[in-house]
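Heads up, one of the protein chains got dropped from this complex, but the rest are sitting where they should.
Right after this comes chain A.
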Amino acid sequence: MALLDVTNLDVRFALRRGDVQALRDVCFSLERGERLGIVGESGAGKSVAAFSLLNLIAKPGYIAGGSITFDGQELTAMSDRGLRHVRGHRMSMIFQDPMMTLNPVLTIGEQMVECLKAHRRISSKEARAISLRKLEQVQIPSPSARLDQYPHELSGGMRQRVIIAIALLLDPDIIIADEPTTALDVTIQAEIMALLLELCEKHNVGLILITHDLGVVSQVTQRMLVMYAGRVIEQGPTREIINDPQHPYTQGLINALPQMATPGARLNQIPGSMPSLDNLPSGCAFHPRCGFVARADGSTRHACTDEVPDFVTSGNCRVACHMVAEMLDRERIPAEEIR
């Protein structure tokens, strides 16, 4: 059994004009020490997925169905007290903007000690010692001085190091990193990612990395999910997806990378933009932007516009696409005819 198992997760936002489904049928799992990437455009539901893992979706959002089991416990049915134990202690989170995540009126040391004391019965002195050790682990210059400094006295990169130290403070099993490097300078981004990777490997901590950056995902994670309009559309080993994407959307994302374009020419982009969640197109949510709704022979694949695609297994990956399903079927039939 995997450490974290998410099945058929359904998250909705109760708005005045009715519920909007932010996540539908999201399934994935994470083994102990495994690193999983979640990629997708803004609004695809990546952050909602992360927050729902901690059962912390802000109102009016709520978990309408599905289950999240963490270490054998069902999180969606857990009491507040039990959830508080999981949060921070077993699962912690790193946010996008290091400028905003630290409380501006408390010193770094105060914030770290408070975290430790909220979850463990230890003296302030011990808590301070542990905090100092964690700050040393994240390779911050002069860690002992940082304890008594306020967040505004640190640079962005240093703050993100402090935030990583806080995330590691209670030796969690999983760290959820929601675009941890988006707000940072490119040179610092690489340093922070390398640090995060190193620490996760060293302490055997699972990582769920949410990002737009396919490059980072391919370097850091072992498996990845691609999300589109609240659904997972492709998942599998990162290397296979990057090298041989099956879903037209994933193909489009990878083709859109600058290194895939011919120098001097326009970058390859996916036409259109993601539909709004309260007005999804029928069938496959991607079909209005998809170049494969028409078959090679010119006929239209009506399933794309009429039916929501199910997952099919292709190699080690699972893909939700009618075109891929059709191709797999066609490959299978000749194989049987030969026999």
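Criterion: a contact is a pair of C-beta atoms (placed from the backbone, for glycine too) under 8 Å apart; a residue touches a chain by one contact, two chains touch by 3 or more; residues count from 1.
The rule we apply is simple: contacts and distances are computed from a predicted model.
Chemist: Among "Cysteine desulfurase", "ABC transporter permease", "Anaerobic sulfite reductase subunit AsrA" or "Sensory box/GGDEF family protein", find the name that the UniProt record gives to the complex chain excluded from display.
Modeler: Matching the unshown chain against "Cysteine desulfurase", "ABC transporter permease", "Anaerobic sulfite reductase subunit AsrA" or "Sensory box/GGDEF family protein" yields "ABC transporter permease".
Chemist: With respect to the chain omitted from the figure, which of A:Glu74, A:Asp148, A:Asp171 or A:Asp278 is a touching residue?
Modeler: Of the candidates A:Glu74, A:Asp148, A:Asp171 or A:Asp278, A:Asp148 is in touch with the missing chain.
Chemist: Among A:Met78, A:Leu106 or A:Ile122, which residue is in contact with the omitted chain in the full complex?
Modeler: A:Leu106
Chemist: Decide which residue listed in A:Val86, A:Ile108, A:Ile188 or A:Leu277 touches the omitted chain of the complex.
Modeler: Of the listed residues, the one touching the omitted chain is A:Val86.
Chemist: Contact with the hidden chain only, please: which chain A residues?
Modeler: Residues of chain A in contact with the hidden chain: 54, 56, 59, 83-89, 92-93, 95-97, 100-106, 114-115, 118-119, 141-142, 144-145, 148-149, 163, 166.
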